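The complex is shown incomplete by one protein chain, all other protein chains being positioned as in the whole.
Each chain carries a letter (A, B, C, D and E) given by its place in the written order, and its residues are counted from 1.
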């Protein structure tokens, strides 16, 4: 069930049954030489849709396709919101859904950058303090990392796990390049351009990436998220 | 060309040819008893994609599916941003695209509410004053109104024109209800709940709406926008 | 009754009778080669005073002589507030009058620019949502346009209607120039300097303007506003 | 010369001669049982006009009739802006006048409350740090206090000096009450309602107030301000 | 009793007895050629600690060592917060202490600049209006000035009084220079660099300064503050 495909009447009927609304938060961000800019959008949106299919009473709100990005900011195609805009966006969405009578909201973020997550967290925390609404928030990237086979040393942004996942979801958008890249630690200096730490625009060894492995991971994430929703609300 | 489907390298190559980037701004808003909540998203996104197909060098950025809404705020399924969030969002998007080297940006808004448009306009104006980037902004709703057959007395939100357009774009999402509704003027009192002015949640007579008429309108809008882009940049 | 001429005691007595407070919002803006910079201030202030004379229990608060201006910004003598300052100003005025026990407030804006009106509207909407106070808001420019003789094609800023109105109110401030000017549409490009659309700094044909016609219009506006106040509060 | 009475052309011509623009900042505030709510507006406006008459090249901008008030906030008829609104207002006015080419600006505040003055000062300081414009700012209340005969123990808000000054400027608005009032010190406790310190809504002994004494003071202030303008710009 | 030396349990026990919490607000600011940059920190912290020793139930919260500074801004070592940061800081501290159950708070500021005090005052006023917490706020500089021997003409920043006080508190940090300096009035022009008014970086004649005199003053201030706390809460 996609919220944007429902009429107001259908949505009202659904709300009367105390549904869980998932709001996917994506991003438009350089993802190495091989993955599309929308990778962080496609993943949480896909997870949300699959969870909605498997758990009764889960509705997927429209995906926000922009987030806050620092490390990839200097690479072409990264579009970044400021911290404050992202935080305000989340505040407004929570507040507006809550005005519609929604009591259970899940935010799934594709991007897992610190400040990006912090902006969303800050908005959520403030909201739950003042409202009687249950909010769950995570990055599907972290759920994927709970999968044992995903605990690969040095794997990260646009790496083995992410490449495989996008190959499963949108195979036509992944080209034939399979890059290997290292994160270059920069100590504790605050860098004007954090892309210095990503000379390869990605991190990990994607040579073994496959749609099949991606499916395994995505299935794991879908099951895990479905379980969390059933258990924690 | 959809930006989220390009790699960073493809986007960089495209930017070097001085492209026009269209950012569709949609909405999640009650649209009468018959149209889906995402109507304001589907329309500008569709126009953007079709224009991109017909004009060389036009790229479609990811659609923002939320806007600011007042009149429909009280109806289930309307999700509204605050004025300030929407304005900040537009500021950030313009600024970030501009940092990527983009020089020509078109914002197309599906929703045509006054404050919503004002928030976007304010952000655009401030941006063009300080940056050497050309920005075009309009609601496709206004372009449709330029079409003679669309100048129908009393037609408005979720009315004849909009219903027909959505029937052309996403026929499976329009149900069989064909409402007739009137805008109820409320003078100049500032209403706590502006939905009073829309007792039928829509405005117009949709009984004659058809996908064919919608196609006519959409084609008109696509041609007109393509012309504007060719002429004004 | 002008609020600034009353003592605190007189005002308190008046408030106990549930009065209507009119706050005129003017502007300091280039008004063609012939009208004074304060034209947008003189008109709503005059209307407010006349309405106060004719309707029992209407008090005129001090006129705010500054607003937000974009189109005339580049012409000498235009003084513009930012959107946020104007919005905050209206918030504070509404809130402070309400703390004094006032329950009925009318804002009349001389200037009718989109963003200017939106700033005031946004403040009013937010206020009425949270407070049990009735607020009416309009531009007297729009009321004048309801007068049939004022529906003159191509007439606008500092045009026939406005020139005549100011000639009625402050004849000594209108010089002998009677300009003719056209609005030059600029499509949907967002202009760094919107004065491009007003090469003549005004819009319309003022050659037939007269104090007598101005009086007719002003009388119409006064009557109409008085009626609205009697009817809608 | 009042700015709002000039055309854009007259103002442009004036600006080319490097004029001094005075912006009077008034207030709408309870002023004892005897003085009008606009007392803080009438005084600086009057001073500004008289200085403009006596010093070549001084133009009076429209008077802002609202300020920030704390002590009188609880008394009927006091209309207060927030600190931030007042500060933003001053920022915008300075910035906009400066865009018009003005290089010398004087702000005269009728009200002399600490926070009110601080808001204006903060805006001015920030502005002069970033712009090559000379700004002078004071309350005419302080200039009056420089007059020896005004150094009256216990005289203050709506007291002997202010009563006499308003009697000179707007005699018809001062009624026959001649109150005596004391400021009641409240130590260093921050009061939710600072009007506790003004049980009489004013401070001083107004029984000897007269228009003649007011004229003496006003003349002193006019001369002093004229001198300051001639000397310091 | 220093709050930072207490465990959470000790603090909770103390709060249950309705204590007074003193928050010293210091500064890091040029203090003439002879006094340390932390002079405005050492003084209120010392007063707070001594008062805490002599009045039952007074706890000293950690000292904020930064404030807002304008006049000394241009001299090396002055570290200034913006008005808004300082105001927000005070808001947060009051609000957070109040959430812990504290009902009586004293803020003592070492620095006595107008804007600095105004920022703190604005935060306090707003807070006491909305919360049932008693707040006392003053600069110990003003209390010192109540001491008759401190009413020395032309004495001010880093002058006789302050030098003596710091000599009493931190003698090892005062070097052998004993400057004489004058405040140079600058009329009402708003200066981009207000240090012009302090050519000697201080004001007064410090040649007679002594730790003994400083002790006298400090003792006076301690006694006075202790009395105020006992009396006004």
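FYI, a contact is a pair of C-beta atoms (placed from the backbone, for glycine too) under 8 Å apart; a residue touches a chain by one contact, two chains touch by 3 or more.
All values derive from a computational prediction rather than experimental measurement.
K.L.:
Of E:22, E:47 or E:81, which sits in contact with the chain we cannot see?
P.N.:
Candidates E:22, E:47 or E:81; residue touching the omitted chain: E:81.
K.L.:
Would you mind spotting which of E:34, E:50 or E:157 touches the chain that isn't drawn?
P.N.:
E:34
K.L.:
Could you tell me which of E:66, E:141 or E:183 touches the chain that is not displayed?
P.N.:
E:66
K.L.:
Please give every residue of subunit A in contact with the chain that is not shown.
P.N.:
Contacting residues on subunit A, toward the hidden partner: 70, 83, 114-115, 118, 121-122, 124-125, 127-129, 134-138, 187-192, 194, 228, 231-232.
K.L.:
On subunit E, what residues meet the omitted chain?
P.N.:
2-9, 11-12, 15, 26, 28, 30-38, 41-42, 61-66, 73, 75-82, 84-85, 88-89, 91-93, 96-97, 99-101, 170, 173, 175, 201
Throughout what follows, only the chains that are shown with their structure count from here on.
K.L.:
Write down the chain pair with more C-beta contact pairs when C-D is set against D-E.
P.N.:
C-D
K.L.:
Between subunit C and subunit D, what is the separation of their C-alpha centroids in Å?
P.N.:
25
K.L.:
What is the distance, in whole Å, between the centres of subunit D and subunit E, each centre taken as the mean of its C-alpha atoms?
P.N.:
So the centre of subunit D lies 31 Å away from the centre of subunit E.
K.L.:
Residues of subunit E that contact two or more other chains, please.
P.N.:
Expected reply: no residues.
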